[in-house]
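As you look at this complex, bear in mind that one protein chain is not there, while each of the others sits in place.
The first chain written gets the first letter, and so on, giving A and B; residue counts start at 1 in each chain.
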Amino acid sequence: MKNSDQNEAQWDKTRALLKAHLAVPPLQHPDFINIQVLKSIRHEGKPRAAVALFPLRWLAWSGAGALAAAVVLTLIFLPHHFRPRSEGEFISQVIEARAEMPQLSLSSFHTPDERGVVLWIEGSEFIPASEVVR
Amino acid sequence: MGDDLSSVEDTALVARARAGDTSAFDDLITRHREKIYMHIGFMVRNEEDALDLTQETFIRAWRSLARFDGGASFLSWLYRIATNAAIDLCRKRKNRPQIEIELGAMAIDAASRTTPSSPETPGAGLDRVEIKRRIEAAFSELSPEHRAVIVLKEIEDCSYEEIASRIGCSLGTVMSRLFYARKKLQVLLGDLHEEF
Partner (left out) sequence: MRRAFLTLLALAVFATAVRADGDRIWSALVLAANENPERPVPKSLADVAPTIKKVFGYSSLYLLGEKKRDLVSGGEGWLVPSREFFFRVQCLALEDTFYKLRIELYRGEKLLLTTEVKLAKDAPLYIRGPMWGEGQLIFLFEVR
């Protein structure tokens, strides 16, 4: 995990190369796609087992309700002595990691909340369910 | 804001298409065909295949409309279908690079903690065509799954969450694949940096 700034800078250059050279020719005659697809689906008729959009609307209202409840609960229970933390103050980090077996490889990244850290091991052998690991 | 609006309109069009309205589906195709074509094109690196798979993506989408639950946006759902179709094709044809690159001296150390350092610069004097050829060859060396994350992250600038949604895997898998794909591309293309 050392030299991460240097690696990032190197990767920026590679990214720029990819963007500059991995071009795709523009879509010629785009309506041709519509014609071909519609020709095909008109043979098939209506999509099977279409369902109403009620669940979607229901989910949206549930989500909005849950969000409102979360805001209210947060305001009620937020401790008054809450102190803003400076950025990066309480973040875990993998400084260095080494696999001791050649078939293992490692990568590391932060969790979505940016505080925790994940060390991702690939290549470790599968353990049959019959073996006890507890 | 624009995305939200288009997503809202998508929902209405999807509802009509589900009821069998092909003109609504026609509108959905028109709205998304360019993005889907470009995404597939980046992955399969062949114009004819990209066209075929774009059509195939929309046909599969029509057949599966009943299973689209609205949890993700319609476009994300289309991307997932397109990505799977492109991965399937790449696996079938197992396309190897046209130009073989000597990897022996640049093998990736599985336990490496840093991105491998670049070799000497044999690329000195490479012209633009040669650089493009090298990049195409390096990209072809990636597995289809690794290509998908590179295209989505580095070319289409998607967030990790969007990529996970568009590929249909966990955030950790996205990050892990991205890590390995970047490492491999660095090894294969590191010597081009000074040329660029």
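Please note the rule applied: a residue touches a chain if its C-beta (ideal position, glycine included) is under 8 Å from a C-beta of that chain, and two chains touch if they have at least 3 such contacts.
Computed from a prediction, not measured in an experiment: that's the story for all the values here.
Enquirer: If you put the missing chain back, which residues of chain B would it touch?
Expert: 169-173
Enquirer: Going by the touch rule given at the top, which residues of chain A touch the chain that is not shown?
Expert: Per the touch rule, chain A residues meeting the hidden chain are 89-101, 104, 106, 111-113, 115-121, 124-129, 131-134.
Here is the rule we go by: only the chains that are shown with their structure count from here on.
Enquirer: Would you mind pulling out the distance in Å between where the CA atoms of chain A average out and where those of chain B do?
Expert: 15
Enquirer: Can you check the complex and tell me which residues of chain B touch chain A?
Expert: The contact residues of chain B facing chain A are 11, 15, 17-20, 22, 25-26, 29-30, 33-34, 37-38, 41-42, 47, 50-51, 54-55, 58-59, 62-66, 69-71, 110-111, 113-115, 118, 131-132, 135-136, 139, 150, 154-155, 160-161, 171-172, 175-176, 179-180, 182, 185-186, 189-190, 192-193, 196.
Enquirer: Which residues, counting only chain A, touch chain B once they are in their complex?
Expert: It comes out as residues 1-3, 7, 10-11, 13-22, 24-25, 27, 30, 32-34, 36-38, 40-42, 44-51, 53, 55-56, 59, 96-99, 102-107, 109, 112, 118, 120, 122-123.
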